[in-house]
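Left out: one protein chain. Kept in place: all the others.
Let's look at chain A:
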Amino acid sequence: MISFHSVEMRINDVSIIQKLDLQIKAGELFVLIGPSGCGKTTTMKMINRLIEPTSGRIEINGEDVSLADPVELRRNIGYVIQQIALFPHMTIGQNVSLVPRLKKADQAQYEKKVDELLDMVGLDPKVFKNRYPAELSGGQQQRVGVIRAMAADPPIILMDEPFSALDPISREQLQDEFVRLQKTIKKTIVFVTHDMDEAIKISDRICLMNNGAVVQVDSPEKLLQRPANSFVADFIGIKRLKGAQERQAVSSAKKATLPRWSIS
């Protein structure tokens, strides 16, 4: 479990994050969403200490991260960076096995894991393992960026817009795979996106941010049914809201009519 306690972050007296209090439950897929520049990446990077908060406290399973060794901390938290950033001088196999190698894991074991992960995202290890990133398409690179964070089997994974560079079809496909995968691995995942459809599709809970503060944290259904204010409603968009309300109306209408049918 990851918890934020009154976390604030300022750069030169400019407030980037204001009084953040959050509880991210173990095994949940927690989405951070909001307009560009609202502080999603900053919030995420404070978890693995790439950014230090100005005040407040972040805990993982009750332990203050500021007291942990940052290198050790980061090796146990998977990280998918917004810019993908595969190391161009390493093969795909070397990129994916990087953290296990840093942790001096058993070679036979991580090689097997790398093959599994490549297979999982539809990249044949025989074909791709020894290629260099420059020999992959953008979408293939993004898949590698995602599985690279999973190679050491960390309990927590931070993902910063991991599917943004994909075309709509492979994005949907990867989202589906991802949801299915998460059902089995049950990692604690903090997932940043600016795509509301993606958030609704994959998340257990959505945290909508604006100007460095949390506006609403709720399950996708609740967010759609009861947006906290007009900002949330605007951000979700009238089309999705209507769609959700109609679906709800239909299902409640069904419920309402059900007893009458049963009478007759």
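FYI, a residue touches a chain if its C-beta (ideal position, glycine included) is under 8 Å from a C-beta of that chain, and two chains touch if they have at least 3 such contacts; residues count from 1.
Throughout what follows, contacts and distances are computed from a predicted model.
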| item | value |
| --- | --- |
| Omitted chain, identified by the protein name its UniProt record gives, among "NADH-quinone oxidoreductase subunit F", "Acyl-CoA dehydrogenase", "Osmoprotectant transport system permease protein" or "Phenylacetate-CoA oxygenase subunit PaaA" | "Osmoprotectant transport system permease protein" |
| Chain not shown: contacting residue from A:Val7, A:Leu32, A:Ile60 or A:Val99 | A:Val99 |
| Listed residues A:Val31, A:Ile81, A:Met209 or A:Leu224, member touching the removed chain | A:Ile81 |
| Contact footprint on chain A, counting only the chain that is left out | 45, 48, 50, 71-76, 79, 81-85, 87-91, 98-99, 102-103, 132-135, 148 |
